[in-house]
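Reading through the structure tokens given below for one structure.
The complex appears here without one of its protein chains, the remainder shown in place.
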Amino acid sequence: MITKEAIMSNGAPSETFTLNLGPQHPATHGVLRVKMTMDGEYIVRAEPVCGYIHRMQEKMGENRTYAQFLPNTSRIDYLSAMTYTHGFVGAVERALKLQVPPRAEYIRVITSEMNRISSHLVWWGAFLLDLGGFTPLLYAFDDREKILDLLESITGSRLTYSYFRIGGVYNDVDDQFLKGTREFVAHMRPRLKMYRSLVTDNIILRKRLIDIGPISSEMCRKYGATGPVIRGSGVPYDVRRVEPYSVYSEFDFVIPTFQETDSMARYLVRMEEIVQSLRIIEQALDKLPAGPVMAEKVPRVLKLPAGDYCYATEAARGRFAVRIVSDGKEIPYRVKLRTPSLSNLSLFEEASAGMLLPDALALMGSLDLVIPDIDR
Amino acid sequence: MDDVLSGDLIYVFAFCLGGLAFAVGPFVVVHLLSERKTRNYANKTDQYIECGMEPIGDAWIRYSAVYYLYALVFVAFAVDVLYLIPVALVYNRVKEFVIRDFVELVLFVGILSLVIVYAWKKGIFEWKRRKATPNS
Amino acid sequence: METPESNAQLLSDCAPYVKFAKLDELLALGRANSLWPLTFGLACCAIEMMAAGASRFDISRFGAEVFRPSPRQADLMIVAGTVNKKMAAAVKTLYDQMPEPKWVIAMGNCAISGGPFVFPGQYAVVEGVDKLFPVDVFIPGCPPRPEALIEGLLKLEEKLTGKRRWPTVKPE
Partner (left out) sequence: MTTPNEPQPKVDSLPPANPAAATASAAAVSAKPVAVASPQPTNPAQPLAPPAPPPPNPLAHLSLPFKGVDYKAKGYHCEATVAPDQVVAVAEVLDKEGLSLDTITGVDWMVEGQMEVVYDYFHPTKTLRVVVRTRIPRDNPEIATIYKVFPGANWHERETHDFFGIRFLGHPNLTPFLLPEDATFHPLRKDYAA
């Protein structure tokens, strides 16, 4: 670890200068500012400064009823909006002990997994953009448009779906969606082979990612990092398996885990997760039961019994948890949103000390950050 | 000074004038066509670009020497290419000197590429910093 | 000396072969067909802006796919997302650093009026980018579809050149 003293004791001491990897920067994919103290190309200290897209989601939770807060949940992390709505809706259903019909649970799993694939595709395109390759972004968005068409046909919007409702889903899926999803799964598998030969086996990518930004599982535990970051460090922590919610316990899928702890491991975890999500979608399509998609007697005005209720889901970036503290009224007393990107980024300062600047950007890209997810 | 020489001189002079026009021309055109003033709302128009933030500290500081060595390697090859341009004009113009020209070219470029071998050994391309005192 | 009539006569003779236009119109035509946007994605609308720049919706058909990171090289700022009070100073700085001629597209409800984040007691969001600097084209939507962004670009080109290059789709 290169500390400031080590640099200073370098014979002719070269001064450090402060660089703003500021709010408007192509590599931060949003408005994250990193105040970097640099010595030449080496980073002495990289301190992320957040809050440039703070949109008061938690304050809005305290002056909106449960149903009114749903559109907010899909604007926290707009790339895996389904799992965020699933977290909030799950917490309310847990408090009301509401039984969601099985068909709705299966539809929730299918749409969440498709949303995870579209989120990983955006990450893949943007990450390769950081490393200098522009073509993968075009391939990734071309496939992603197919997912968005399918999700748009049932939810009505491309990105910020408020598709899940308290007690079920907004409307039923028609067989045009089911047929399209099967075609998409069949189309995506050979595409993944092409992605592997185009990018994953590319020597330039391997040189840029292997042994870059090692994050030990101990550091993940100390900072609370979850998702592909902790799975890239050898710990198979996945909320779908550790705290099974919805009907995830009925599918068999593997939690991809790599021991190498470097950026390449996190890259491979996400590419493998796309394959696992395709498997889950296929199994869910085969076992999709008939029946209603909305619980019968959902009270019009929801009044949660007093107390606090948590619900955690596995978003594309990690563990998303909602804590609703209710005092019996129809407006929640406090809504706390535990978002994965905040914890994943909090270890960046320690992980990037002493690295070269381009490697630190590769590390930040491998953390897969969505900045409104950090600032809420 | 017979007229042939002055003809050539005029030709060279015209060529330099053309080069100068290419250099100064855009400034004149831009000055004529661009708007007179820039609208600004926080009068930060002439502040250095730093992702929308106020630059912290000064950039005129003592840098590590690696940048300088990197630039030296570039200069070595820039000069190398400079000499190759006239060679390209007369390359295998005379039929029986074909092999000789090729060997001379390879020799010239070979000697100059020793710079890269030397720089590689010195570890300039890995951006390693010279450690006066071995790092503990 | 030629009389005005013979001048007009001369112009009309070679009208079919030579197109006469004021220099400004020529410049406007060039600028309209090569708007270089500044990569300035803030939130959800940034993903739709990326989708517009990617393969299916492809704004390179209108010469706008070159996203310049540095404000000095961009002439169009697409404000895609929520501008909050901590970010307002940076947004104004970026606007100032862009050389004239520059235009602004406010993409999405957040940039137009603060969008879904306006409620009594809100303390963080600037309600509308036109509070900071003049905006040329507003694109409503949350987030607006990539086609809406392309329509916004065409509207801006119409504002520059006065002519609309694409037939307007009449809602039936």
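By written order: A, B and C. Residues from 1 in each chain.
Assume a contact is a pair of C-beta atoms (placed from the backbone, for glycine too) under 8 Å apart; a residue touches a chain by one contact, two chains touch by 3 or more.
Since the model is a prediction, treat every value here as computed from it, not as a measurement.
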Displayed chains contacting the withheld chain: A, C
Touch residues of subunit C, complete complex, unshown partner: 85-86, 120-124
Chain not shown, touching residues in subunit A: 50-51, 54, 56, 58-59, 62, 91, 94, 97, 217, 220-225, 230, 235-237, 242-243, 305-312, 319, 321, 323, 325, 327-328, 333-334, 336, 338, 342-343, 346-347, 350, 375-376
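By our rule, only the chains that are shown with their structure count from here on.
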Neighbouring chains common to subunit A and subunit C, by label: B
Where subunit A and subunit C are represented by their mean Cα positions, the distance between them in whole Å: 32
For subunit B paired with subunit C, centre-to-centre distance based on mean C-alpha positions, whole Å: 36
Chain centre separation (subunit A, subunit B; CA means) in Å: 45
Of all residues in subunit A, the ones touching two or more other chains: 22-25
Subunit B: positions in contact with at least two other chains: 51-53
Residue numbers on subunit C that touch subunit B, as the complex places them: 23, 27, 70-72, 89-102, 132-134
Complex contact set, residues of subunit B against subunit A: 50-53, 55-59, 61-64, 66-67, 127, 129-133, 135-136
Subunit A residues touching subunit C - in the complex, by the definition given at the top: 22-26, 29-31, 51-56, 59-60, 63, 71-72, 75, 78-79, 122, 125-126, 137-139, 141-142, 144-145, 148, 158-160, 371-372
